[in-house]
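Right, subunit A next:
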Amino acid sequence: MLLNEFLILAAFLFCTGVYGVLARKHAVLVLMSIELMLAGVNINLVAFGAFHNSDIGQVFALFVLTIAAAEVGIGLAIVLLIYRNLHSADLDDVDSLKG
Partner candidate 1 sequence: MLSAATVHIATPAFDWHAFAPDLVLVATMVVVLVADLLLPDRESWRTSSIAAVGLLGALVPIATLVHSGHDRNLFNGAYVVDHYALALKAFFIIATYITVLLSVDYIREGDYYKGEFYFLLLVSTFGMSIMASSRDLISLFVALETISIPTFVLATFRKHDRASNEAGVKYYLIGVLSSALMLYGMSLIYGVTGATKLSDIAAYMSQHGTVPLVAVAMFLSLVGFAFKVSAVPFHFWAPDTYEGAPTPVTAFLSVASKAGGFVALINIVYFGFFLPNGRAADSWWPVLWVLAALSMTLGNLVALRQTNIVRMLAYSSVAQGGFMLVPFAAAGIAGADGHPGKAAAAMSAVVIYLLIYGAMNLGAFAVVIAVARRTRSAEISSYDGLWEIAPGLAVVMGIFLASLAGVPFFAGWFAKFVMFRAIIDAGTGWAIALGIIAAVNSVIAFFYYARPIRAMIFHAPTTEDRTPIVIPQPLFAAIALTVSVVVVVGIYPQVFARVGELAF
Partner candidate 2 sequence: MNWFDSWALTLVVFIPAIGAVILMLIPREQEDAIKEVTLFTTLATLGFTIGTLIKFDYGRTSTLQFSVDKNWIDVINSHYHVAVDGISLPMLALSSFITVLCVIYSWNHFPEPHNPKAFLILLLILEVGMNGTFVAQDLILFFIFFEIVLLPMFFMIGVWGGPNREYASIKFFLFTLFGSALMLLSFLALYFKVDVPGVGHTFDMVLLSKAAGAGLVHSTQLLIFGGLFIGFAIKVPMFPFHTWLPDAHTEAPTVGSVLLAAILLKLGTYGFIRIALPILPEAAKSWAPWIGLLSVIGIIYGALGCLAQTDMKRLIAFSSVAHMGFVMLGISTLTTFGINAAIFGMVAHGLITGMLFFIAGSVQHNYGTRELSRLGGLLKQAPKMGWILGFCAMASLGLPGLAGFWGEFPAVLSTFNPGGDLSQPLFRTYMVIAAIGTVLAAGYLLWMLQKVAFGTPKPEFADAHIHDVTTYEWTAWVPILLLIVALGIFPNIIFRVTDDAVACQTAAPFVSKTTVPISPSVKCPASPLAAQTTAKVSGR
């Protein structure tokens, strides 16, 4: 198999995630988009691991997975907090600090 098949898939996922982060209004959706990006990264890492026939790719991916989970946890907690205070989870509403 071509390495690039995986890499291009990963790039596509990554950029879709980027689009989601930039364009989605709801905070939870943005967090999901981040997961898309990380999924892309992981595919990259695993594919490269296979490419180099080494375990490092997998190890790296595992660390990414773990930390991504932690990040999501914190992220959702913050979103929750904002929802509690603002009664909205729209990121467009979070713009009081500027300038």
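The rule is short, and it goes like this: contacts are C-beta pairs under 8 Å (C-beta built on N, C-alpha and C of every residue); 3 or more make two chains touch, one makes a residue touch a chain; residues count from 1.
Regarding selection, all candidates are chains of the complex that A comes from, given by their letters.
This structure is a prediction, so every number in the text was calculated from the model and none was measured.
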(request) Name the candidate, out of 1 or 2, that touches subunit A somewhere in the complex. (result) 1
(request) Spell out the part of subunit A that touches candidate 1 in their complex, as residue ranges. (result) 7, 14, 17, 21, 27, 30, 34, 37-38, 40-41, 44-45, 47-48, 51-52, 54, 56-57, 59-60, 63-64, 67, 70-71, 74-75, 77-79, 81-82, 85-86, 91, 94-99
